[in-house]
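All protein chains but one are shown in place.
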Amino acid sequence: MSMTVATRNALRTGTVLFLFALVGTAMLAFTHDQTEPVITRSQQAEKLALINQVLPASSYDNDLLASRQDLPPDDLLGTRQPSALWIARRGSQVTAVVLEAIAPDGYAGDIALLIGIDIDGKVTGVRVTAHHETPGLGDYIDRAKSAWIDQFSGKSLTDPESKRWKVAKDGGAFDARAGATITPRAVVKAVKSALDYFARHRAAFVAAPPAKEKKA
Amino acid sequence: MMTMSEFRSLFHNGLIKQNTGLVQLLGLCPLLAISNNVVNALSLGLATTMVMAASSGAVSSVRHFVPNEIRIPVFVLIIAALVTVIDLAMNAFVHPLYLVLGIFIPLITTNCIVLARADAFAAKNHPLHSVVDAISMGLGLTLVLIVLGAIRELAGKGTLLSGIDMVFGQAAKGWVLHILPHYQGFLLAILPPGAFIALGLLIAANNWNKARAVQRVRAAVPMAT
Amino acid sequence: MLAAIGVMAILAVAIGLVLGWSAIRFKVEGNPLAEKIDAILPQTQCGQCGFPGCRPYAEAIAKGEADINQCPPGGEEGVKKLAELLGVEPKPLDETHGTPKPKSVAFIDENTCIGCTLCIQACPVDAISGAAKQMHTIITAECTGCELCLPPCPVDCISMVPIAEDLPHWKWKHPVVMMKQIAETEDA
Amino acid sequence: MSRELFRFKGGVHPPEHKAESTSRPIHAAPLPKKLVIPLRQHIGNPAKPVVEVGERVLKGQMIAAADGYISTAVHASSSGTVAAIDLQPVPHISGLPDLCITIETDGRDEWVAHAPLDYQAMESPQLRMQLRDLGLAGLGGAVFPSAVKLDPGASHACPTLIINGGECEPWITCDDMLMRHHADEILQGVAIMRHLLGSTEILVGIEDNKPEALDSMRSAAAKLDFAVEVVKVPARYPGGGAKQMIETLTGKQVPSGKLSTDIGIQVFNVGTSYALARAIHHGEPLISRLVTVTGHVLRPQNFEVLIGTPMHTLITLAGDRDGTTGVLMGGPMMGVPVPNLDVPVVKATNCILVKSKELFPPLPKALPCIRCTRCADACPAELQPQELFRFAKAGDFGRAQEYHLFDCIECGCCSYVCPSHIPLVDFYRYAKGEIWAREKDKRAADLARERHEFRQFRQEREKKEKAEKLAAKAQAKRAELAAVPAAEGAAVSDADAKKALIAAALARAQAKKTDTAPKNVDQLTPEQLHQIEEIEARRTKIRELARKPLESEEKKP
Partner (left out) sequence: MASPFILDRTSVTQVMAWVLAALLPGIATYVWLFGPGILVTLSLATVTALAAEAAMLKARGYPAKPFLADLSAIVTAWLLALSLPSLAPWWLIITGTLFAIVVAKHLYGGLGQNIFNPAMVGYAVLIVSFPVQMTHWAGPNELTSVHLTLAQSATVIFGGDVPRTTLDAVTMATPLDALRTGLLQQLTVDEVMTHPIFGHYGGVGFEWLAGAFLLGGLLLWALRIISWQVPLAFLAGIWLTAGFLNFYDAGRFGPPWFHLFAPSVMLGAFFIATDPVSGATTPRGKLVFGLGAGFLTMAIRTWGGFPDGVAFAILLMNLCVPLIDQYTQPRIYGGADKEPRT
């Protein structure tokens, strides 16, 4: 034999490891194939479930997830990166939009919001999707912690009137818990700005062609 | 095949004597991070047990074919493959729970308990023994996780089993136990420091119990000399 | 998919080759752990552990073939040090290997000794001087108190003499400031 | 007289209690019936006896000679007969006895022939040998052989000579009294030191709480033909320590791990200087010293005491009182408790301090260390006592050494100020003792290992040599056999005879073993019997092991 002991040993371990890698990867490939469609479905279902919290499923009949568009960063939305917009239709009629917004002046940084607004400029629902507020203090804006966020439903720029879009402590129409007013203040401000944004771009949203959806 | 006493000693070893959470203090990262309520704790515990049983069985079955030099890479490969399979399966079939357990499922790969048992036990023992050992170790960990989760959930929120709907669907929402109604909540218990404090107390209780047992034995058997 | 399998396979082959080759090429001879264990052992060379000397016992511990509690001359403290070095729980001395005794040195009764040299051959540290048919003497400074010279002596002229505590050998005891005891005496 | 003084860091100022024993003059203590003179009264090797039991000795006669360079001789303090050379109780913290020479005095106090030394005419080494034979040792407390300290060595010139009149420990006044009454003789001693060391600057440091001593020393110094500066230093404990006195007077610190001579300074206690003067100018060896007897006694005062006088006689002289709770040799800060009152006064005995409950209330119970660092503020060695304590308590001696445990002078300041009342110094003494003991054990183990390894090497080599020799022999034999086949029988019988002899001897030994078996086993418990059995079994095994190589060697020929 011309091979050294080291080379022989190397070939042996190399082969064994190769076989194990082959079997392992094949197993993974198989599982991945089997689960991929299910995973995609559950991810979409999850997203839709979230959107449906701010926009009742009954108010549209299009494939809402497929209607997603990117909005450019805008001060009114508090965004510094493109954010998502979904346009709900019943038939060919635009009935509402769902958009992402950010309240940048939370007690501890950004508060990410998902806001549903119907075509009349009325809020259909608001959810906080990410925040860093003090647990137990500012985190009651989270629907999982309290129903506080529900009070936005049905509100519009005229109801209450613009100057009452404030927390109660500042003489506005929205409650806030004692000792923690910064967080709700930020949320109220952000929702109002989002409504302003919607009002400004309403025409464009309504006119948006549903062409993209067909493709999807 | 294994006798009843072997079986019992393996379980005693896994649940009490060599308990991973309280005695060996292995795999603390997921243990501490996930134990903020019972449901999370139970789920991760069971997932880890599953991975351990499968990987120990696999490792033990192939132990004669693996050269010593590459045993660690092979074991890691087996464990990683199994974990990824479970990860994908959970993502597909219990998606909400997957969202909560999140990164901790892939991390089971690097959980030292899994590799430790594979290397220390499964690599030297019969597959049946190895699987039993892995299950007992996993259950030992699950037990600690549940106790820790229960302590933290109860102290932190006054409830038990909150979030069970993520495992069993909406129907399970009513199963949540509100043990302490109108409880103010003790946030620290749910936050990471609470995990350390609660685990510390558990370990202390375990050690105290052991010390007492030793004392009892000493008291029962008068010194020979 | 195939790409994934390919990458994994190539990686596996590469790692396997390197590991297999290194395992042979970089094999380390000798055992540094045994050295460290040997440094803790008291070097009495008494063989009570069941091994012919401290070094073989150290090697056996390093290989995991012997327990750490088989050395009575090292005492509980020795076990503790070994446990610390090896990262295991200390355990009580295994009494089947004997119990710690006060430090002693061998003493040869000069009237009885017949000069048979058997003890000289048994002494592991060459601490007995003498020649055939001559009276033997223990070199006290070098005697480890291992007692190995006792059994071979045909006339039982060797005895172990404990090293008495005298002024030059005296040392301070640990000052006991156990608050419990102190305060108890105060209460009493 | 306006010398700039320097302040050493740390230190404490406990109540002085000096006045009690300075109001009475110095008395000579009467000659006791029995003198017990320890051979280990100084640092270094103990002296070696040069007399025998029953021998008559004269006052001042050397009874034990110095053993080595760092050692010094011991003398009979009075005339009488050597009654014993054996272990007797000595003033040591352990309470263990030590080798002493007991002299039954004859009351005649008869001097051995002695004469002054003309030190200026003598060679230095020769003079120092004389001083060693006169038993001189430092009387400040450390009892270091003076002859060694008076050797400036080849390179170490000692331009500065400091005479330490600092007596910082509370209660002790023997140096104070000595300076008040024997200033001239002290300075005579200084002249001799100056001669031996070649010093150019001579400083005497005396604390400001001894004005009489200062005056007396100053007026004596004024009469000298060389300059001696008597300096008043502030009274603060441990200002009388050599290193502290050096810093106070010169501002220099003795580097850690070095000697004061390394920075050109040598320090002597006033008592040593006095003893030196007596030795040179009268030829008297060190057989007596001043001892303060104070504390809980009727008449606190200083005595001139013969070395070897039992302490109880001094306490009786000073008038013992009821309610004594113990006796210390030395002061309250660094003194040692005396195990019993029969122990003799030794060269290091500067004070006998009788304790009572009122003067020395029992120390309060220790609480845990709260790391308040009062000890660090008080430590004159500028250590971190709280850390040393932590390491010593935990047995972490390596770390204790890293934190300079061996720079601790055991002055007791840390224990004194500790609000938790922890006996800190005890921990340092313990740690030092352990470290020394461990080093000793380690050396012993290393030696054993080395010898064992050498033995194995030797056995290997012998075996090899034997095998070679045998091979050569066998070859020779084969050749021989081929030549003379008839010679076979004789060789075999020869080997057989040798084997039989050894076997017989072994059998004898075996028989003896079994015969001499269990003794004194009647009253043993079953457990003990069992234990004995086990030990016997093990021994048998070892015996077999021990025999095996012998047998195998036998079989070879």
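Just so it is clear, A, B, C and D label the chains in written order, and each chain counts residues from 1 on its own.
Following the convention adopted for this analysis, contacts are C-beta pairs under 8 Å (C-beta built on N, C-alpha and C of every residue); 3 or more make two chains touch, one makes a residue touch a chain.
As the structure is a prediction and not an experimental result, all values here were calculated from the model.
Here one chain is not drawn; of B:116, B:187 or B:202, the residue touching it is B:187.
When the whole complex is considered, the residue among D:42, D:243 or D:347 that touches the unshown chain is D:243.
If you put the hidden chain back, the residue from D:256, D:316 or D:475 that touches it is D:256.
Residue-level contact of chain D with the missing chain is found at 8-9, 12, 14, 93, 170, 243, 253-256, 258, 328, 330, 332-337, 355, 360, 363-365, 367-374, 376, 380-384, 386-387, 399, 402-404, 407, 410, 412, 415-421, 423, 425-426, 429.
The chain not shown here touches chain B at positions 184-189, 191, 193, 197, 200, 204.
Hidden from this view is one chain, which touches chain A at 105, 107-108, 134, 136-137, 177-182, 185.
Basically, only the chains that are shown with their structure count from here on.
Inter-chain centre distance (chain A to chain C, centres taken as mean C-alpha positions): 69 Å.
Chain A and chain D have Cα centroids separated by 84 Å.
Measuring from the averaged C-alpha position of chain A to that of chain B gives a distance of 34 Å.
Residue positions 67, 69-70, 73, 77 of chain B are each in touch with at least two other chains. For chain C, residues that reach two or more other chains under the stated contact definition are 12, 15-16, 19-20, 23.
Chain C meets chain D in the complex at residues 38, 41-45, 47-48, 52-55, 96, 98, 116, 121-122, 124-127, 142, 144, 148, 150-152, 154-156, 165-167, 170-175, 177, 179, 182-183, 186. The touching residues of chain C, counted against chain A in their complex, run 1, 4-5, 8-9, 11-21, 23-25. Those residues of chain C lying in contact with chain B across their complex are 12, 15-16, 19-20, 22-23.
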